[in-house]
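One chain of protein is taken out of this complex; the other chains stay put.
Chains: A, B and C, in written order; residue numbering restarts at 1 for each.
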Amino acid sequence: MPDFASPVLKTYPTAIGEQTLTDVSATTKALVRAPRGSDAAAELGVNFGSSRVADGTLVVGIRPTEWLVLGPADAVWAFTDAIDSTGHVSKVDFTHGRALFRITGTQSAKVLEKICSLDWADNMMPDGAATSASVAKVTCDIVRNDVDGVRSYFLASDRSSGQYLFDAILDAGTEFDLGVVPG
Amino acid sequence: MFGTRSFSFSFERSALMMLVPCPHCGPRNNSDLRYVGESHARPDPNAVTPEEWRAYLYWEDNPAGSLRETWYCRAGCRQYFTVTRNTATNEFENHPLPGNKTGAVDPSFHYVSSSVSPSVPTTSNAAQETETNS
Amino acid sequence: MTRLPVQPGEVLDRTKSLSFEWNGERLTAFEGDTIASAILANGNRILARSMKYHRPRGLLTADFWDPNAFVQVGDDPNVRSAHRLVENGMDVSAQNVWPSLDYDIKAANGVVGRFLTAGFYYKTFMKPAKLWPAYEKVLAQFAPGGKVDLTTPHMYHDKRYAHPDVLVAGGGPAGMAAALGAAESGAQVMLVEHNHHLGGSLLWGSDADRAAAAELAAAVTAHDNIEVLINSTVTGRYEDNWCSIAQRSHHIAVERLIKARAKMLVVAPGLIERPYVFAGNDKPGVMLSGAAQRLINMYAVKPGQRAVVFTANAHGDSTVADLERAGIDVARVVDARTGGNVVAAKGGSKSVEEVELGDGTTVEADLLITAIGWTAPTSLLNLAGDRPQYDPAAARFFSSQLPDNILVTGGIAGDGTTDQLVAHGRSTGQHAAARAEVVAATLQKLTTRAADYDGDVPSFPADNRQPLGRDPHPELFRSTTHGLVDYSEDVGSKDLFAAAKEGYDSVELIKRFTTATMGPAQGKLETVNTVAVLAEARGETIAEVGTTVWRPPYAPITLGALGGRIFEPVRVSSIQPWHEANRATPILAGQWVRPEHYGNPDAEVRNTRENVGIIDVTPLGKLDLRGADVPKLLSMLYTNKWMQLPVGGVRYGVMCAEDGVVMDDGVTGHIADDHYIMTTTSSGAGGVWEWAENWLQTEHPDWDVHITPVTTAFTSINVAGPKSRELVAKLTDVDLDPEAFKYMQVRTGTIAGVENCFMWRIGFTGELSYELHVPSGYGLHVWETLLAEGADLGIKAFGLEAQRIMRLEKGHFIVGQDTDGLTKMPSVGMNGLIKLDKDDFAGKAELADSINRTDLPKVVAIQTTDPTIVPFEASQIVRAGTNEIIGRITSSRMSPTLNRSICLGQVLPEAAEPGSTLTVVMTSGERVTAKVMEHHAHYDPEGSRLRI
Partner (left out) sequence: MTTFRQFMSSSSLSTVKDAGTSAIDSLKKAKSDPSKPPRYSAAGLLVKGAKSEEWPRVWREHDLKKSYDVVIIGGGVHGLATAYYLATNHGITNVAVLDKAYLGSGGSGRNTAIVRSNYLTPEGVAFYDRSLSLYNTMSSDLNLNVMFSERGHMTLAHTDSALRTMRWRAEVNKLQNINSSVIDPQEVKKLAPSLDVSPNTRYPIQGALYHPPGGTIRHDAVVWGYARGADHRGVEMHQQTEVLDIMVEGGEGPDGKGRGGKVTGVKTNRGDISAPIVVNCTAGWATLISDMAGVKLPINTHPLQAAVTEPVKVFLPTVVVSGSLHVYVSQTDRGELVFGASVDPFATYSMKGSLEFTEELAGHVLELMPNIGRMRLLRQWAGLCDMTPDYSPVMGFTPVEGFLCDVGWGTYGFKAGPVSGEQMAECIATQAVPKLIAPFELARFERGDLVGEKGAAAVGH
């Protein structure tokens, strides 16, 4: 197989500050659908609005009856293959459909607050919380996934808008010295 | 009207930034949703006269008050749902945000979801060319 | 110089001297000076001329709302000079003057003022009608305001959202205390102050006042829970406490908009001092008590030499002491509370010289201070649905009904000593914090993503605040003479009386007729006086007359700040880098940027017809459909049948809305058991997805179908041309034998080493073609591999224009171009695809009726008699010899394949029969003939080329 090409193609100087943005679009993404109350739903183990780490993957309840499983390909497929497929359950490889970015740093919520109307306060968006919303006018799936106690968020958008969104986030982060760290 | 029945105009425009009670996400800015229109039950297409069908397509209740209507949580959970809103005040029945109305908070706030009729959404492209007043 | 020695409360930094230009003259200032205070400190008194009569004007209020202090600063028009701080090197000039501030020819208007009553222009210039445009040009010369510089760059404007628990509008004593009260109760607070300093009216008050202000400001600034925004304004309050804040003090943006969803809003803007209506009340030297106090105490400027003070309240009284301390001779204090009155300010046009009093005496003075009462700036409250009520005892309006998420404190709520105001503010802040907690808890409990909220949401606490009192105040609006009511608009009380007599006697009509309150202060100085004068003219009370509705924004906000950074998402395919490197001419299609062509679309067409071409069709909408009930969904969405499509099959379908109008079209392939992929038009992708979800969620929730939008998950490449099979065969493991893989079939496999691809044989271009869909991370790789492997076959990339030409040669209609918002399916010549024997499908009921109609227009292929003439798209087709429109050309091109002009059009049935002769009106007006063709396809109507 050839190399995976990310939707973010421009090159950026490497970050010097504490606030970082990373393109992780190459991460394997599986979209799993299962009915409410099904065995599959139970195995996925999280409800709409939250996420959990399971077997080397991040399992995110991004919509009612819809989950996004993120991680290295092997781990993602091992996890999703094991999910009970009885009934109306489907699993779609969504790796190529979405751009995926991670923004990390104590000020990361302040950056996002400039381009997204969500309330990023801890009680409204705790670590592990998942939702979707318009970010700089692009609909994104958003998961808070702190790294060593530092605020961090995944943002997944339609792949075709990836470059635009990446630049919009960087622009919003100017006043906080947001910089790019390679994935 | 937004075409539940068939017509629709631009909706990727923002208006009053009210909080819409999405039954799945919770309160959301209305800019995250698409307004679908009045909720009318779809008649059996095999049992209507053309006139009855067009009455379904075109007649509107348009009350200045309580209206059953459909929204689509476009940037959020992507679910269609039906709520009741007062079109004179833009207050939703069981409003999610206490304090907008004078009076006590209703802690037993809950939502009703029900079957509504399909609509044709337009795309942003089509909407862009919509004739404006001028 | 009129600069005073150092004043105890001045806000100047005398160690920092600045210089700037005023009408070409270099002036000096200190850091902290406003433009107006600096101009006055340099000995000038006149800042502007009035709109209609061009009368010289000096400071009236000496704050943001001053109607006489608009200046041009560089390319920035209409700058409030009594608010904007001086910066080194500023280029400031007077507006609305010609040729100069000192000598203005248009001041002649003032002489004929008695004829130019408000609304005079409605009564003249009717005849001759031809001359009105000339009059209009003259009137436009009188447009007030500064100049726009059409070379001003588009500056950087930032935006931000915020979710404070408590938003406090106003940083005076009550506002600061409210912020502290809320923050001390644990709330996150945003405190917004309109001016450059916290403190409000305390700043120009006594030493004790300033000490109190400093103490509060220090506490506010030190509190971690309070974000202070100075030189910022809460400009609006919208649904659900959605508040807009214009921040003019952020380091990276000239002005930025903050959008705050405040759980509680505390409104504490203080009061705005109201001018008095009397003869000569706009002469330079007539000013309000607050103006004099600000100039003396904050800016160390001496506003005059000899003053008359007309006072009805403590603020007026305290101004006397300030004037005296500044060395101004207070010639007379006229107390309204004991029956004193001011009748007229007299003198030359450039200054007051003497003041005529109610007792008949005349006092020489160059300064007349009035302190006659207040306007409560209830704008934010009005926006929340409040209808303020007039209290004659206090001579001002008070809020009457507020939603529970708004509280008021400070002067807008009542009167009191500084201590009383602070106490009220603090308890208001505490109460706001308690209410905000309830709102926060409710939001947390209702929001799915939020942390769990344990227990019951508390109820709103009881409001146990000690209310502020209301000091009695005499009602003072107009003296025994007529004077200006609206300084910005040059509208006087006499105009209002006349307008009322003429029948414009409701507050809204008089506003519209005279333009009173329509100027830059939007009624903050004018509305109450307008209402009072109208009440007087009608012989009614202020309460009976009512008031106008205040509209947002509270203070003007620049278009730049509102526009902010423009978020206009752009979408590109994974092949975009190649398109750019190969100098594709881009075309915008909605959010998509696509290659229109690579230099020569005709050559691209010919090469595709002769050899092989590839086009990036990624924006084509693609929906992955999975589940046992997909065929039922397809049957519902499309007009034709879908229950029997075998695995490996592909079918074309048309979607109609419920009114039978064509909505979208495309092909859908059966990939595997319970797995289909649907394509839609590029622009229809989002809409069809929502349409399908709508049917599933609301009409048929029992159907098992999962829809995933995969438009950009797959990069789509159409390989077309007689050599396309040969090319694709080099790259794939799929068996391309024409018998194994037929027209309108789909296969999955590996392409150029990329797994999990699918491809189908379809024929939009009319040639043998394979549409390849490859995972997008490898799209560019496949594209480049195709070009490399196809080099010996004569491969060339082609763009959207070549595709459009080829589809027109084939007669395929484009939804939204060859059809419009009223084109029902029977018009497009595909009645065979309308399967009325299906139980149900979208649009069935309407199509069942319209399929029998004989009056619907038809989409037909058209060729002009002269093959070299290509009518513009949108050319009209008329009944011969008339201007009666019977159709139009919807698509047209010169066909490089047929070397002739080809068209699609819509015509009425009378002209739709093959062979009918049509009259087409060219843009030039010339009429040419054309013929209706038998088939939609101009080229290869049998479709033999795509089935090989």
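Here, a contact is a pair of C-beta atoms (placed from the backbone, for glycine too) under 8 Å apart; a residue touches a chain by one contact, two chains touch by 3 or more.
Here the structure is a predicted model, which means the values were calculated and not measured.
Peer 1: What shown chains come into contact with the chain that's not displayed?
Peer 2: B, C
Peer 1: From the listed residues C:Trp204, C:Phe460, C:Phe513 or C:Phe741, report the one that touches the chain absent from this view.
Peer 2: Selected residue, touching the omitted chain: C:Phe513.
Peer 1: Just one of C:Ala94, C:Ile328, C:Leu383 or C:Leu525 touches the chain that is missing; which is it?
Peer 2: C:Leu383
Peer 1: Could you tell which one of C:Asp322, C:Asp665, C:Glu846 or C:Asp940 touches the chain left off the display?
Peer 2: C:Glu846
Peer 1: Could you pull out which residues of chain B are in touch with the chain that's been left out?
Peer 2: Spelled out for chain B, the touching residues are 1-2, 6-7, 9-11, 13-17, 30-31, 34-35, 37-38, 50-51, 54-55, 57-64, 67, 69, 87-90, 122-123, 125-126, 128-134.
Peer 1: Could you please point out the chain C residues that touch the chain left off the display?
Peer 2: Those residues of chain C that touch the unshown chain are 75-78, 114-115, 117, 120-127, 129, 132-133, 136, 139-140, 143-155, 157, 236, 238-239, 242, 244, 257, 259, 383, 498, 501-504, 506, 508-509, 512-513, 520, 522, 551-553, 556-564, 566, 568, 587-590, 659-660, 683, 815-817, 820-823, 846, 849-850, 872-876, 878, 883, 885, 888, 921, 923, 925.
Everything that follows uses one rule, which is that only the chains that are shown with their structure count from here on.
Peer 1: So, what's the distance in Å between the C-alpha centres of chain C and chain A?
Peer 2: Roughly 31 Å, centre to centre.
Peer 1: If you average the Cα atoms of chain A and of chain B to get two centres, how far apart are those centres in Å?
Peer 2: Spacing between the chain centres: roughly 30 Å.
Peer 1: Could you tell me the distance, in whole angstrom, between the mean C-alpha positions of chain B and chain C?
Peer 2: 23
Peer 1: Quick one: which residues in chain A touch 2 or more of the other chains?
Peer 2: Residues 48-49, 117, 131 of chain A touch two or more partner chains.
Peer 1: If a residue has to touch 2 or more other chains to count, which residues of chain C qualify?
Peer 2: 259, 443, 447-450, 591, in rising order.
Peer 1: Touching residues of chain C toward chain A in the complex: what are they?
Peer 2: 158-163, 188, 251-252, 259, 261, 440, 443-444, 447-451, 565, 567-574, 577, 591-592, 618, 624, 626-628, 704, 706, 708-714, 752-756, 775-781
Peer 1: In their complex, what parts of chain A are in touch with chain C?
Peer 2: 1-7, 9, 26, 31, 33, 47-50, 88, 90, 92-98, 113-126, 129-131, 136-138, 158-161, 163-165, 168, 171, 174-175
Peer 1: Quick check on the complex: what are the chain B residues that touch chain C?
Peer 2: Listed in rising order, the residues are 3-7, 16-19, 21, 24-27, 34, 36, 42-43, 45-46, 48, 50, 53-54, 57, 70, 72, 74, 78-80, 90, 96-105, 107, 109, 115-126, 128.
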